[in-house]
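This is the structure I want to talk about, given as structure tokens.
All protein chains of the complex are present and in place, except for one that has been dropped.
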Amino acid sequence: MSRELIVVLLISPLVGFLINGLFGKFLKGNEKLSGGIGTLAVLVSFICAIVAFAGVQGGAVLEGDAGVLYEWIAGEGFTFNIGFHVDALTTVMLLVITGVGFLIHVYSIGYMHGDAGYTRYFAYLNLFVFAMLVLVLGNNYLMMFVGWEGVGLCSYLLIGFWYERQSATDAGKKAFIVNRIGDFGFLLGMFTLFAAFGSLDFTAIFGAAEADTFQKVFGGSTLVIATLLLFVGAVGKSAQMPLYVWLPDAMEGPTPVSALIHAATMVTAGVYMIARSAVLYELAHTGQVVAWVGVLTAFFAATIALTQNDIKRILAYSTVSQLGYMFVGVGVGAYASGVFHLMTHAFFKGLMFLAAGSVMHAMANELDMRKMGGLKAKMPITHWTFLIGALAIAGFPFLSGFWSKDEILHSAWGSHPAIYVIGLITAFLTAFYMFRLIFVTFYGQSRVASAVASHVHESPPVMWVPLVILAIPSAIIGLLLGWGGHGSAFHHFTESVFKAAKEIGNGAHGEAAGSAVPFMIISAIVGLVGIGFAWMRYSKRTPAAQPGTALHKLVANKYYIDEVYNAVFVQPIKNVSHYLLWRVVDTGIIDGIVNGVAVAIRIIGGTLRRLQTGVVQAYIVSMVVGIVIFLAYYLFIS
Amino acid sequence: MLLSIVIFLPLLGVVAIALLRGIGASAVKGIAMAVALLTFLISLGLYTGFDATTAEMQFQESHAWISGLGTRYDIGIDGISLWLVLLTTFLTPVCILAAWNSVEKGLSGFMMSLLALETGMLGVFCATDLFLFFVFWESMLIPMYFLIGIWGGERRIYATVKFVLYTMAGSALMLVGILYLYFQNDNSFALLPLYEKAGTFTHANLLFLAFFIAFAIKVPLFPFHTWLPDAHVEAPTVGSVILAGVLLKMGTYGIVRFCLPLFPDAAATYTPLIVTLAVIGIIYGALVAMVQPDLKKLVAYSSVSHLGFVVLGLFTRHHAGIQGGVLQMINHGLSTGALFLLVGMIYERRHSRMIVDFGGVAKSMPIFATIFMITTLSSIGLPGLNGFVGEFMILLGSFHGGAFSKVYVVLAATGVILAAVYMLWMFQRVMFGTPNKINAALPDLNTRELVVLFPVLLFIVWIGVYPKPFLSRMEKSVNVVVTKVQQETAPAMGHTKIKEVPRYARVDINKEAETK
Amino acid sequence: MNPEQILFFVFGLLALVGAISVISFRHPIYSALALIVTFFAQAGLFVLLGAHFVAAAQVIVYAGAIMVLFLFVIMLLNLGRRDREGAPTGAKLKGIGIVLGILFAAEGIYIAVNARNGTAVASAQPAPEAVTTYGIGELLFSKYLLPFEVTSLILLAALIGVIVLVKREKPTDN
Partner (left out) sequence: MLELEYYLILSALLFTTGVIGVLVRRNAIIIFMCIELMLNAANLAFVAISRSLGQTEGQVFVFFVMTVAAAEVAIGLAIIVSVFKHRQTINVDEVNSLKG
């Protein structure tokens, strides 16, 4: 595979960004042109990605020095390159990013129609794709970090896209800052790795980490620290506990953005990073931590999703929850399964977000599902595609989510039964809240406000076609690639990437015990039961307007986590900075000392000035006194 | 000869403006601009003629000056000063253009001050004679004093007197240090022979402190920073740009030129203290910046934070750290300079710097908002822009090679988070939201302002994407500094050698692979 | 006592009495006249010391030119009584002045008495011959030529200074 291909793949969205960003002024009013340029740019990348995929399937992997483009930061004892690493894992990510990305661009052409910031929107979106590609293409941690921060920036820009809305800009800022907290960990993780390996290149680090020499010199502790710090980065980026708080708020952005960034691609960067660093996590045995954080987040977020009434927020918490699953997968050593779930999730969650966007489009931006109901008739395509997505996530047999989730749960059992149990409960909750959403929104009596009701309609083709296209892989990709569990086509394709990690980890994780079939059956039953409960409870009835019990209230308010963070971190820091540091320490003490010195000198001067009487004879007297004393000293003493 | 031309050409401009009195404002501006541009163009000759393969002083000149004092006119640049010289010659025309319409009184005096300031600053970066250095160091105070004191804001007198006296207090100490060195240097002020004697000076600790305090005030390192917000707030836009862009760098430049290579042992002794102050400065500056209601003050405190990073980098006494520190000097000059330019531009329109007066500016001034965003991001240290490269190298250097606890690095790295907090919060309050009537009517940037900002942005992106031309030219010079510092401290800091192990380990792996 | 000694005491006493009179008389005219007496007495002392040129200069420059200047100014100003005599000196200031004067004189005399101890004067052989005007002229125009010329500049500066100081200010045009 040639480096040039990857360069084209990478640069294409950047070019799109530059055209829309720099010359947007001239494109203004011409939606077709700017939308077309943005979409085309991603299409080019998608085609390149397919070529790259074919190449990797043929065994052509781009790594090591061959992938180096140029020396970025270099000096005595350190060299960091801009370079590419393209293997099976990368191409999977590339296909997801550019494929789903392309569809979402197409969808956006319709969705953003008439928006004042149309050009700006496509510029940002292209920039995001570029940054995400940098993230997955990099052949070293530093370049991954570049993309890592880049997607964070685009996320910030796109969440706050409608910048006149205070809540949107607040959410954008929150996302960026919380992500920065994660990035802080990532940064320190990189430093730890560099201190140990003298390089940040994947091939160099993984090669050296495996070698016995390294183990002898550094033991495991360096790696434990490094992998945990990197994981902090992943927790921030992939919205895991305790840094998940930004993702639900991020729904302030345009819905296609939520689909692309906050469901399909950016938030999965953490999973990609851990899959990429599989060797390190295996050597450090820190996968357990990852898995536990993942499963607890999955459960926690699912409980919150149960009580929300805002469609996008339910989907957001569901994303947090599903990301937790992925972390369980990569945490328990089932890297391929984690990545597989990443891919299926990108399809079905992207699909559901876009469908939710379609609903919003029809409902004049209404998001509260209590004000919907019975939309099935008016929006059949949206309904069916949404349903497919929901079935997939709920683990309905033979749809994509069923396969990927089941693989993860199966592997989790081998690692720790408790993880499996919690994961299974979460699967039940997932099915329940998803179908609560479906039933309340699309079935039952219409509760749509009369003013809106007449306008409710199916979205234009430019929007529903991407839905249909996404529905297809959501439904069947599991069957195609996931059949056969750990022996499936997907596992086969990514085998080479995780081979080294598997070899190291064989001792750590017991090979998934027994046949997968019982697990599949249990999962399927749990999912179906969840759907059934939802049907019983919500297919006919309207959800309660107000939370009933105290527990319900606690959960509905998201456990007051935002309020706690605000009270514990945000406000104290603000107040301490303002009152203590600025007013007291800076102005009062430090500047007070500086000005105090000046004042003291002025007082001394003021006192001494009285000696200056202006009477010449007083001066002469003092002069003569001085002369007398001086002479006396000179003559009689010295 | 080239270097002397670069240094004194602006002074020639001063003379020209002084002699041609009463020629009208546009002619004065034209002359100033022409001289500044010419200086920049000539200084590019320094870049092209620079030999990156050596750490020796280049473009050296040496003439007898005041022989009775043992001082000579010795100048020369190495890879460290090269960039600061270029930064100075680059920012001056930018500043002149930025001040094109904003000076209402005493235009020729303003331009003369600016050009005289340029000569002073260039001299500081080029002098290789302690006395000459000191003369330039002090002479640059005078035009700055006028810039703030005449063309400043309401409390300009307070600010300018504070600035000058504070700096002078430090310089007085440095003068004592210089004289004491003079007597230990065979009654000569020449710098290069001093390098040979590095580490052998009596009372090196005191000498180090004498120099360091002078530089720390200039940097300004916490807790010597309180003159900075006052000076920035009161200074005219251009004054702020030069102040942040170049003047503060004179402190950090002094550290890397004098403190580290001349007194390596003392530097090692005081590293824990200085690094502590630097880290406090990073966090403290960020926290205080966060709550400032005044845009200029916010940027001023952010400078305290950023320069904390630079000092931290320099005192890693390690390649990546020092190189990052030097690069970050340039970066800070560019991004903070650009921030001040932007604040000045919006101040000219709105006549306010208070954050509460703004909001929704992105609506009325989209181009301005975009450029402001890029500059903000550069200041935050977003990868792909210049700030990241410097910060990353500094933190990497301190983590990897710094002879101090990793806790410092962890604390310093929180500055990365805090920077995002204060900058983005400010950005949100100024740019986002719905504009009120006044803000909605603000006109966007005009062509002149775009021309002012564009070159700065170009370098912001360039250094972020391809810093190699910058790094490769300073590498050798930095290596020499590092060698000097580490040589003296090697016995005490045994573990700096342990850091080499990983690379040996990798070599071993390769060998094993070969034998297999 | 030889005549030289007698003459020294006569001139010396005259000079001292004149000096004390200068500071004692109320009216500046009397002070000025007393000062002339002192100057003449000093000129006599210079003659005793064999410095004939200096003695002549003393009479011409001091007693002649300078004192005339003083008298001119006193008359020009034609001060009123209070201004002419000055405000009566406070007893305190007078006391301080006299005490300081005594201390000062004591130190001066001490220096004078010990002038020969360990100084160049001690070892020098007194030269009996008087210094000739020729000798002074030779020194002035050889070794001290530059200071001599500079002196002329001082006089020029004084000249210009005086003109500037006492010049009547022209009424400004507008």
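By written order: A, B and C. Residues from 1 in each chain.
In the analysis below, a contact is a pair of C-beta atoms (placed from the backbone, for glycine too) under 8 Å apart; a residue touches a chain by one contact, two chains touch by 3 or more.
Computed from a predicted structure; not experimentally measured.
Displayed chains that the missing chain touches over the full complex: A, C (touch as defined at the top).
Only one of A:Ala451, A:Val616 or A:Ile637 touches the absent chain when the whole complex is considered: A:Val616. Residues of subunit A in touch with the missing chain: 609-617, 620-621, 624. Seen across the whole complex, the unshown chain contacts subunit C at 4-5, 8, 12, 15-16, 19-20, 22-23, 28, 31-32, 35, 38-39, 42, 45-46, 48-51, 53-54, 57-58, 61-62, 65-66, 69-70, 73-74, 76-77, 79, 83-87, 89, 93-94, 96-98, 100-101, 104-105, 108-109, 111-113, 115-116, 120-121, 124-128, 131, 135-136, 139-140, 144, 147, 151, 154-155, 157-159, 161-162, 165-166.
Basically, only the chains that are shown with their structure count from here on.
Central chain by Cα centroid: B, whose mean Cα position is closest to the mean of all protein Cα atoms. With each centre defined as the average position of its C-alpha atoms, the distance from subunit A to subunit C rounds to 98 Å. Centroids built from CA atoms put subunit B at 35 Å from subunit A.
Those residues of subunit A that touch subunit C in the shared complex are 617, 621, 624-625, 627-628, 631-632, 635.
By the touch rule above, subunit C contacts subunit A in their complex via residues 93, 96-97, 100, 103-104, 107, 110-111. Within the complex, the subunit B residues that touch subunit A are 162, 165-166, 223, 225-227, 284, 287-288, 290-292, 319-320, 323, 360, 362-363, 370, 377, 382-384, 388-389, 392-393, 395-396, 399-400, 409-410, 413-414, 416-417, 420-421, 424-425, 428, 431-434, 466-468, 471-472, 475, 478-479, 482, 499, 501-503, 505-506, 508-509, 512.
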